[in-house]
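Shown next, in structure tokens, is the structure this report addresses.
Shown here: the complex without one of its protein chains, the others still in place.
Each chain carries a letter (A, B and C) given by its place in the written order, and its residues are counted from 1.
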Amino acid sequence: MSNNKLTTDHHDDAPHITSYVEHFGTWISLILLTFMTVFISVFGADLNTLTVATALFIASVKALVVAYYFMHLKYDPKLYKIMMLVVMALFMVFLIMLTIDYLTR
Amino acid sequence: MNASNFVEGVDFSMYLILSISVFFLVGITVVMIYFLFRYSKKNNPVATNITHNTYLEVVWTIIPTILVLIMFWYGWTGYKPMLTAPDDAMEIDAIGQMWKWSFSYPDGKVSDSLVIPIDKPVKLNLISKDVLHSLFIPAFRVKQDVVPGKDYMMWFTGQKLGTYDILCAEYCGQLHSYMLSTVSVVEQENFDNWLVSSPDTSNDHPGLTLLKNNACLSCHTRDGSRLVGPSFKNLIGRTEIIVRDGNEEEIVVDNQYIINKIKVPSSVSVVGYPSGLMTPYGEILSDDDINNIIDYISTLK
Amino acid sequence: MTDSSVSQPNFFEVKKGLFSWIFSLDHKRIGLLYLYSVGSFFLVGAALGVLMRLELFNPGADLIEAKTYNQVFTLHGVIMIFLFIIPSIPAVFGNFFLPIMLGTDDVAFPRLNLLSWWLYVLGALFALSTLVFGDGPADTGWTFYAPYSVKTGTNVSMSVLAAFILGFSSILTGLNFIVTIHRLRAPGMGFNQMPLFAWALYATSWIQLLATPIIGITLLMIVAERMLGIGLFDPSIGGDPILYQHLFWIYSHPAVYIMALPAMGIVSEIIPTFAQRTIFGYKAIAYSSLAIAFVGYFVWGHHMFTSGMSGPAAYIFSILTFFVAIPTSIKVFNWLATMYKGSINVQVPLLYAVAFIFNFLIGGLTGLVVGALAADVHLHDTYFVVGHFHYVMFGGTGFAFFGALHYWYPKIWGKMYNKLIANIAFAILFIGFNTLYFPMLILGIKGMPRRYYDYLPEFHTLNQISTVGSWILIIGLLLMIFNLFKGYFSKQKAPANPWNGITLEWQTQSPPTLYNFDKAPELVEGGPYNYPNAMKG
Partner (left out) sequence: MEHSFVLPNSGHTYDAKASKLGMWLFLYTELLLFGGLFIVYMVYRSLNPDAFLMASLNLNVWMGTVNTVVLLTSSMTVAMSITAIQLGNSKLSLKLLLITVFAAVVFLVIKYFEWGAKIEHGLWPGMEHFGSLSHGEQLYFYLYFFMTGLHGLHVIVGMIFIVVVMNKIKKGSINKDKNQLLENSGLYWHLVDLIWIYLFPLFYLIH
């Protein structure tokens, strides 16, 4: 049925199956990152303004891991990566434009 | 001479763009209509497939680009001076509230209309007591929103004697279109005289003066008709249904109720009227003022 | 397929009865459901517009009270924006023709498509319920600016929820179209062989998808503040009303391109068909849609030049605003060049397309005036802006909508309207339109603010002219509608391809069969508009 479809946007039809081990590994790394960010925030208070940056940085790494492995983005056709990138870029530009306004008021 | 120092910049950018616009509008329309006739089915039975022409396309990308950059430039240069007031500008507080402007001068004089000396930069500190307003003087080509909780300003120099309209340009509720005032540009000496003259103390009841000055009358009438809030006529002694702490109850309006209502309007709300519109006046009106108001209201029978 | 072969039952005939319509999964029926609902709301909104014009005929209070007037323009704006113009072309003609033009039998998710329509109906009910429930329709303007929208006693929550629901309806339509375009193009039809209407819808859909949620959440914040006391924009605790405006316009500016791009797509279909030659600059038109959609995201601040936004932000928004004008002007020049050396068959749809260009030029060029910082300080929130947006929305998108109606009418119903009456109606409509809105531009330059129930005496004459224009417009519009209805009941069948078009919808019978095609459609070689009867250029 589905192989009737046009596949201009996708090349390979055999789905990639992620192994249990890989999922488990992903989970481990996410947990580690979580503890890291909590640790930095609770015990590393002297980092001051840097804490926001590190917390957000770690969160972004986590988000990337979730998207790439759990959400399978890594094995998906390029289109999905491009779309995700565009959406993120769009949102970043919103933030940047707003920052320009609020910083220069 | 222009009415204000900004007229030139604004008008230049406006009319420049309008002229370019008229040029393109007329040009494109004429060409379009010409094509409709010249290449009609009758005059040109066989069409020609022309897919593109790179040279032409580059030209008609670059020309508009240059033109819009010019437009931006004059828009900017006309706008930029509006952002910073000169240091020697005379500062006046311009207060917007539903639906009345008032202007408060440094030495305490408060007026419903703006009076300014000619050729002297004036800076208005824009204060809103409730919602968004926008102070708009078409003749001066200035406009700036008045935002509650923010202190924005606008400035200008009146350059031509005369009286001009002040309008509210940001929608602010029922009587938005009546939130009008005027600005008079006068000679310096007339201005000085005006500033020290005491407001014409007519034989108004002091309570009425207070009601007028605080814009109470833009929401409450004195003749029993309904505006935004309940009328003041026959207010004292009236039986009403109000909501207090979420419960409806029937009360008889007395002085204490009115004092409370004026100071903390959110504490009770009258059934059938929008709650939350009236702003607290506890810090604006002294107890004496409120007593004067009540005294006046009690005369409205 | 033309009617030479044994013709199959068309999609009207397969099933009958109300339920076969309101629960139909057929994209053509859903498109028509949208047409009827969108059309009805247009009339309601238009009647409100005429009511305002009547009130403004003379200064002072004549017909309605100030508060009612405020509710009327709010409802007018909400209906026209959310119930009429945003769904108009995509949901009606996009639904009906996108699959056919791509050579497929439906959109990718037919059930989701039906859900969109139901959400639309639900949202419409919410919006209109304010007439009956609570303290009447919102009186905030369609922009719902905080803090007034939080303070007023009118039924803002309901109107705002309506906009929220309608937003989701619009998102789902957009989502459906994107997937349809990615997955269901006819074999051999690459992106660059798609009709330009499909390109326009593609760009539009991305805006619907990525901008609408922002207004959704913003409006929810207003509801939360009104109902739960969660005061995110409340200035008395340091909330920032200007932040509300930012969020509102982050959606609502891109939204104006949701309104404009499909209309441009229509014009890009009509002109080559009636010029009987290939479109000039196919790629430029196709990609400029994407460019407009993309740059359009970053110019929202031009609605806020006088709001107290910072100077540097204002400069950036202003210059970006000007940059959006460039892809738009590229389109205009390409359309013009498409008429060059065509063999032009002047018919009603083409007249609407030409009127679109004229009106849209006025609208777009006045847009440039308000895009300039200095000029906008004077013109912001005046009738100049009202004139600007009616020119682009009504004169542009509205006229394109009427044009599409006349263009595809024979395909949808298999009938033809009276062409003479259609021409007369067009002429009246065009004259009425310009009489109605041109004076507004002058009023604005003279300084008359918008959302004014009452005005100063110096604005009297122009307001009267404008109101008279609205009467002319009524006549034209009623004549047009009458003519379309009459055509529907005429006995004569229209040929399957009356305009000699070559995009795929002209290959099927009129009205199309349930599954659109009963034989694989044949793509035109050398691009969708490569007219075989034209000379090589």
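To be clear about the criterion, contacts are C-beta pairs under 8 Å (C-beta built on N, C-alpha and C of every residue); 3 or more make two chains touch, one makes a residue touch a chain.
All of these numbers come straight from a predicted model, not from anything done at the bench.
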Note to self: Touch partners of the unshown chain, restricted to the chains that are shown, please.
What the structure shows: A, C
Item checked: Listed residues C:L166, C:I214 or C:L351, member touching the removed chain -> C:I214
Notebook entry, point to check: Since one chain has been left out of the picture, which residues of chain A touch it in the full complex?
Noted result: 1-2, 4-7, 9-10, 15, 17-20, 23-24, 26-27, 30-31, 34-35, 37-38, 41-42, 45, 51-52, 55-56, 58-59, 62-63, 66-67, 69-72, 80, 83, 87, 91, 94-95, 98-99, 102
Checklist line | Contact set of chain C toward the excluded chain (per top definition) | finding: 27, 99, 102-110, 112, 171, 175-176, 178-180, 182-187, 209-214, 216-218, 220-221, 224, 228-232, 237-240, 243, 246-247, 250, 515, 517-520
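Operating definition for what follows: only the chains that are shown with their structure count from here on.
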Note to self: Taking the mean of the C-alpha atoms as each chain's centre, how many Å separate chain B from chain C?
What the structure shows: 31
Note to self: Using the touch definition from the top, which residues of chain B touch two or more other chains?
What the structure shows: none
Next item on the list: Could you list the positions in chain C whose residues touch two or more of the other chains?
Entry: 308, 311
Margin query: Could you list, by residue number, the parts of chain B that touch chain C in their complex?
Written below: 6, 9-10, 12-14, 17-18, 20-21, 24-25, 28-29, 31-32, 35-36, 39-41, 44-53, 56-57, 60-61, 64-65, 68-69, 71-72, 74-80, 82-83, 130-132, 134, 136, 138-139, 141-145, 147-150, 152, 165, 167-178, 180, 273-277
Notebook entry, point to check: In their shared complex, at which residues does chain A touch chain C?
Noted result: 5-6, 8-9, 79, 87, 90, 93-94, 97-98, 100-105
Next item on the list: State the interface residues of chain C toward chain A in the complex, per the touch definition above.
Entry: 182-185, 187, 190, 210, 246, 250, 297-298, 301, 308-313, 316-317
